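Rest of the complex left out; these chains stay put.
All chains are identified by letter, namely A, B, C and D, in their written order; residue positions are counted from 1 within each chain.
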Amino acid sequence: MEQKIYFEQYEINNLRTTYGRTISEADIVFHAGHTGDFFPHHMDEVFCAQQDFKKRIAHGTMTFSIGIGLTATLLNPVAMTYGYDKLRFPCPVFIGDTIHTEVEIMSKRVHDKRPGYGFVVEACRVINQDKKVVLYCEHILLVEIEEMNNDTI
Amino acid sequence: MEQKIYFEQYEINNLRTTYGRTISEADIVFHAGHTGDFFPHHMDEVFCAQQDFKKRIAHGTMTFSIGIGLTATLLNPVAMTYGYDKLRFPCPVFIGDTIHTEVEIMSKRVHDKRPGYGFVVEACRVINQDKKVVLYCEHILLVEIEEMNNDTI
Amino acid sequence: MEQKIYFEQYEINNLRTTYGRTISEADIVFHAGHTGDFFPHHMDEVFCAQQDFKKRIAHGTMTFSIGIGLTATLLNPVAMTYGYDKLRFPCPVFIGDTIHTEVEIMSKRVHDKRPGYGFVVEACRVINQDKKVVLYCEHILLVEIEEMNNDTI
Amino acid sequence: MEQKIYFEQYEINNLRTTYGRTISEADIVFHAGHTGDFFPHHMDEVFCAQQDFKKRIAHGTMTFSIGIGLTATLLNPVAMTYGYDKLRFPCPVFIGDTIHTEVEIMSKRVHDKRPGYGFVVEACRVINQDKKVVLYCEHILLVEIEEMNNDTI
């Protein structure tokens, strides 16, 4: 699934929504194993029973990785990830929660120093089954400007 | 390994360095499988041979997850992650690269609205075997202020 | 565990039964990650609650892979898999189901064009804890004919 | 990524091609672990060095699972998998091979006994970097007929 979407074609406020995914205990075990973060907030039910949330919580890096992963359905060959800003975790994710991601085009601007490219900023909100935002971030894309790139080709 | 480190005790410019970790093809296969991002930049050698980098590159979310995971060796029960800012990927990570993370205390300030807490910002640099920074981000911690919390206890 | 079983020694209607295996949520998370199929029928409890089965269902390719994997206990060095026919999924597999596989020798015939070899067809039935067949297929083996191969040795 | 495609809309000879995926040693280790099939043809380099192919080969069930998984990019809510026929493995898959899948609409017919449904048969060919077919199968879909289903709604 591939589609060229140039800088000009990104429309502010355009919103897309991904499929959902239920977060399992296996996901937490995986992510601990993949990252090496075995802190008891994620891995120890007895410890967690005495904490504020009473239950094990997902790693923030996992909510980010899966939340962003859910958006990886359409490959745009004229865009690449530049970075992420304002990554926040307003609510915890628990085992059994079902999350999906909303991506909204937030702003765009021409790149000052790199001719033919512009920045597009997407607001990403990972949302659980109770419609609570569990992760927010701003995904910055570096995108080709069609007019300027077509001149060179 | 647990140690209480209060807001007062974080020292600007303090630097710590993690162990290293060699990124394997298995890590990329794992991360694709964990996130569902099977884009050919990560998974398809034939495709990658025709791209700029010539080789498969690690997912940005993986470099972030592993890079931050490497720092999870000492649990500070009076601090929690508030978020991350300015997450950037200056260089790609390839299979066989060995990365480690440097964490430097960058700034701190008392929380305006939440008495007894302050923000500590750590600059995190994930660095490869050639001393190139492959990931940069600013990790924002919310940390208890010892003086104010000890009063209440 | 290795045993040479030649074409002549396969007996029609001979039946063997494997051990059982309980299908876990982890298995579904694994298989999604291994294949890249994250369709909500497998991964999203909220979506599934509104579908006919009300629950997440296992991937067909997973029931096949595990069902056939259960039979891989005895290596026959004079046989190889030629293919599978009539692969069907009469009932869904849910998290928590326990499946085993029955393998019944169904038919055999000498290979027309390849001297010294014959086809043996095994009917494979993957069966759940309620004795329902959840997968049916016909496994076609290419097997050495002892008489003809012993002549050459 | 969801799109309703009714029986009427499937066009014979329509062909689609998936992204590619490089098969890693990790994939074979995963699949052995997921299915329990640790036969030496997949797991033991020393054994394989003395066999015809000289190298470890992928499990047939893995080539099937990944090959079909590659096609799971567009969800059609009015179709479901009925089964697979003529699953064959014309060539082995080795570690380092890059495979993709071609799906061609082969035939369709109205279901005799289930009004409002038809069968669509897709020929699936998993193809390696040398353009050799490593897996062939016929995927049978059960698809709603738009005309008849729209009448009832």
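Couple of notes before you dig in:
In this section, a residue touches a chain if its C-beta (ideal position, glycine included) is under 8 Å from a C-beta of that chain, and two chains touch if they have at least 3 such contacts.
Remember, it's a predicted structure, so these values are computed and weren't measured experimentally.
Taking the whole complex of the structure file rather than the 4 chains in place, the copy count of the single sequence reaches 6.
Simple rule for what comes next: only the chains that are shown with their structure count from here on.
Summarising the inter-chain layout, the chain whose CA centre lies farthest from the centre of subunit C is B. Centre-to-centre separation of subunit C and subunit D, using mean CA positions: 16 Å. The distance from the centre of subunit A to the centre of subunit D, with each centre set as the mean of the Cα atoms, comes to 29 Å.
Among the residues of subunit B, those touching two or more other chains are numbered 30, 34, 36, 38-40. Taken in their complex, subunit B has these residues touching subunit C: 30, 32-34, 36, 38. Put simply, subunit D touches subunit B in their complex at residues 19-22, 24-27, 29-30, 96, 98, 129. Per the touch definition, subunit D reaches subunit A in the complex via residues 1, 19, 73-75.
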